[in-house]
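A protein chain is absent from this complex, but the other protein chains hold their places.
As written, the chain order gives the labels A, B and C, with residue 1 at the start of each chain.
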Amino acid sequence: MNYYLLIPFLPLTAFLINILFGKKYVQERAHWVSILAVAGSWIVAVFTLLKVLKGETVNEDLYTWVLSGTFEVSVGFLIDQLTTVMLIVVTTCSTLIHIYSVGYMHGDKGYYRFFAYLSLFTFCMLMLVMANNFLQLYFGWEGVGLCSYFLIGYYFNKKSASDAGKKAFIVNRFGDFGFGLGIIVIFLTFGTIYYEPVFTQIGGVAAQTISFLGYEVNLATLIALLLFCGAIGKSAQMPLHVWLPDAMEGPTPVSALIHAATMVTAGVFLLARCSPIFSLSEPAMVVAALIGAITSIFAATIALVQNDIKRIIAYSTLSQLGYMFLACGVGAYTAGIFHLYTHAFFKALLFLCAGSVMHAMAGELDLQKMGGLKKYMPVTYATMFIASLSISGVPGLAGFFSKDEILWLAYAGPSPVGKFVWAIGTIVAFLTAFYSFRLIFLTFHGEFRGTQKQEHHLHESPKSMTVPLMLLTIGAVASGWVGIPNLLGEVIGIEHSNWFSGFMNPVLGHPEAHGTHAEEWMLMGISVLAGLGGIGLAAVFYLGRRSIPVLLAQKFGFIYRILWNKYYVDELYSHTIVRPTLWISQNILMGITDAKIIELIVNGVPRAIGGVSQHLRKVQTGLLQHYAAIMATGALIIGAWILLR
Amino acid sequence: MLPKLFFGYYAVVIIVLSLLVVTRKNPVHSVMWMLLLFFHIAGLYLFLNAEFIAAIQIIVYAGAILVLFLFVVLLLNLREELLIERFIGTWPTALVISVSLLILVIRAIQDMALAPPGNHSVDAIQAETHTVALGKILYTDYLFPFEIASVVLLIAIIGALVLAKRKMRSPQ
Amino acid sequence: MVPLNWYLMLSTVVFMIGVFGFLTRKNIIIMFISVELMLNAVNISLVSFSHFLQDLRGHILVFFIITVAAAEAAIGLALIIALFRNKTTAHVDEMTEMKG
Partner (left out) sequence: MPEFVMPDLAPVMPEIVMTILALVTLIADIIFKRKETLAILSIASVVLVFFVLFGTPFKTTFNGMFIADGYSLFFKLIFLLNVVLTVLISMRYLVIERVNFGEYYSLILFATLGMMLMASAGDLIVLYLGLELMALSTYILAGFITYDMKSNEAAMKYFLLGAFASAFLLYGISMIYGLTGTTDLNAISEYIILNGLTANPVVMLSMILFAVAFSFKIAAVPFHMWAPDAYEGAPTSVTAFMSVGPKAAGFAVLGRVFLIAFGSVRMDWSAVLIPIAILTMGVGNIVALSQTNIKRMLAYSSIAHAGYALLGIIAGTGEGLASVMNYLLIYAFMNIGAFAVIIMLRTEGFKGDTITDYEGLAKSHPLAAALMLVFMFSLTGIPPTAGFMGKLYIFMSAVYAGYTWLVVVAVIFSAISAYFYLRIVMYMYMREPKESVSLAATPALGIALAITAAAVIIIGVLPSAVVSFARAAVAGF
């Protein structure tokens, strides 16, 4: 009995019902369909977890979709420990965010459409994590991308929203191109696209090299790097991170679900899933660790100075995703997935709280216009405060355990860049705590800085929004308790307290760590200090002397401007990629087609093809003789080519 | 020698007539030259022991098809026809295309190697006359295509009726 | 005895004259006559093949070609009449409403 099929197909059913009957019949009841379906998925996912805990994993093909020669594509499912964790994360977050959306999207014109897309997204995400082959993974991968595109541009009448959607779509094309190539290389190398045979055979071909553009490239490295391209696109790592902050144009529940808890972590999932490939390639691992580290510090510094509440959380997401990449890059896949799992709760919570604030502020996003919201919205304040404590790594909360494990394994692991990324990670921990509490203090403490009208409007959000907040808070606090480091476990008297690591062992293996207990205690202390230091500094700056940050911004105006402008990356891309492309297409290609040289068909620039098309269609003059002459000439050329050989 | 001379006469006349057909300005003249051409082709068929084919060449082609053509040609405004340019575009291009095709095909058919002869030799056909010989295989071996041909002719009738007979109003 | 090749060359020449006529003439009827010329060229080659192969299949084919040509003529001329009713023309260059 394939009970697990219910997990993805319930949301799909909900999607179909809503999209087909939404406008006429379901209307304002759309949320019931979606919520019931996703909650059903969650129940089945929990059931699956129980089965997997007993050691019953699944890897089977259900239906052969395409069979042509050795090329086989099936709908198949792989349910192991990694999948189960993802299932729990996705269905839990999805269910709570669905419920939250009832209040948040209330009265929206496209209510049923919104829920339909959310359900479709959930389906695609579940297909992604449950796949047992690369092509189905790719299907889910593109599916979530498409849903993300729809949902970012949900307010399509707003230009910035549709532009952001387009940007996300285009930037992801770069990554997905590499990913697609990676799958092709896998198929060409192994003759199959199934995980299992690929992962068992990869050891045999790891030493092989192939000639690529004149370079001898190690096959495992090539595959790993191509797959990594896809991962950095989807998970918004440097240098393809530019789409994620703009993606905040979408409705806040979307930001919480897609751009914080689930879709953007697909890159991390991919790294973990393909750990047998990555582990064989040290260059790819180092690249992953460095990209993760750089992204995390880069995004954290930008977050320091932003004023848009959602953007700060978006940069925070970038930074935390960098952490997960860093973890995978140093071989600590389990820690990466653990952080993915805890992060999903507290980051979704942060976003939903931000949404709750926006709800109260009638869509206002600017921190400078908030303040003192504590007394108006106590539930939101309390939950967001806990979430911020969790992300800052305050001991006992979820974020602490996962972050600490990553830092320890980076430091003590065998990676050549381990110490370096550890240092960066620690600095980032400090910065994270600082900007998280800057957000809290500026929003909830002090005097209200908005207009009178806004102040009058302030209120706590409805139950449908606050209840998910409270439930997620439980996750943000307690989800880390399944992975308490053994060191701490011994202190509080629990044997093998890092139960999560043990659970994931069959899939991701056990990370190496060489260090003494003293070192481990010391590192733990440093990271806790960094977190508390960040909170404290934020308190000094934004609760105490409000003049300090202003002074600093003035004094270090140059740095401030760079951070405020996000290191000018968007501008850099605009100048180096977007504008030259446009310039080339406008000046050179159009110039050439005007000069009637048709040889440039190959330059896939649409305008050039359009120009060619305009010229080519002139051949079709409408005059019968010309048609006949072309036919006769065709026959003549073919005849000459065959007969005069 | 005599057959070759005979063939030579037919060949030259057929080619000249064909050229006249495609180059005359007045369509009526073209049709008339075509008529003469069909008679010559029929003559050639007789020369090749195909009496029945020669007969239907005259009856169907000259007698039916060309008369049909003539009817339609006479619908046209011939006076205007004589005033305008008969060719369209550049006829040298067409000449180059057709001459190149001609050279290509003639080159290719130099390698024509005939298949072994069948059992319908000239004597055999003459013994039972061409019409009988043709009729026998047409109604036995080629019964199937014959039936299809009947449907093709039916289509022609329907088509002519649908397209030419009915006068339809435009919705405007 | 006249060699087969002579017949074939005659047939090819007539065929190409037909092609030439089709490619050049403005009048639709003459174009159509050119096609008939091409069919006749094929008939010449088929009849001569039949003669040299001592096989009647070529004659059968000619018989069918003439049948189809008759049907084609009926339909083609009906089309010309339909066209003539709309535009009082039988010239190709007035039939260029659709292009590109």
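Just so it is clear, a residue touches a chain if its C-beta (ideal position, glycine included) is under 8 Å from a C-beta of that chain, and two chains touch if they have at least 3 such contacts.
These numbers come from a predicted model, not from an experiment.
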Statement: Contacts of the unshown chain among the visible ones are A, B, C
Field: For chain C, residues in touch with the removed chain
entry: 4, 8, 15, 18, 22, 28, 31-32, 35, 38-39, 41-42, 45-46, 49, 52-53, 55, 57-58, 60-61, 64-65, 68, 71-72, 75-76, 79-80, 82-83, 85-87, 95, 97-100
- request: Determine and list the chain A residues touching the chain excluded from the picture.
  value: 23, 63-69, 71, 139, 156, 601, 604, 606, 609-610, 612-614, 616-617, 620, 622, 624, 626-628, 630-631, 633-635, 638-639, 641-643
Task: Could I get the residues of chain B that touch the absent chain, sorted low to high?
output: 105, 107-116, 118, 136, 139-145, 148-149, 151-152, 154-156, 158-159, 161-163, 166, 168-171
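Just so we're on the same page, only the chains that are shown with their structure count from here on.
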Query: Line, ring, star, complete or other: which describes how these chains touch one another?
result: complete
Task: For chain A and chain C, let me know how many angstrom lie between their CA-based centres, rounded off.
output: 68
- request: For chain B and chain C, let me know how many angstrom lie between their CA-based centres, rounded off.
  value: 6
Message: Quick check: how many Å separate the C-alpha centres of chain A and chain B?
response: 74
Statement: Touching two or more other chains in chain C are residues 19, 23-24, 92-93
Statement: Residues of chain B that touch at least two other chains are 88-89, 93-94, 97-98, 101, 105
- prompt: Which bits of chain B are touching chain C when the two form their complex?
  reply: 3-4, 7, 11, 14-15, 18-19, 21-23, 27, 30-31, 34, 37-38, 41, 44-45, 48-50, 52-53, 56-57, 60-61, 64-65, 68-69, 71-73, 75-77, 81, 84-89, 91, 93-95, 97-99, 101-102, 105-106, 109-110, 112, 114-115, 117-122, 124-125, 130, 133-134, 137-138, 142, 145, 149, 152-153, 155-157, 159-160, 162-164, 167
- line: The answer for chain A against chain C in the complex is residues 617-618, 620-625, 628-629, 632
- line: chain C contacts chain A in the complex at 19, 22-24, 31, 92-93, 95-100
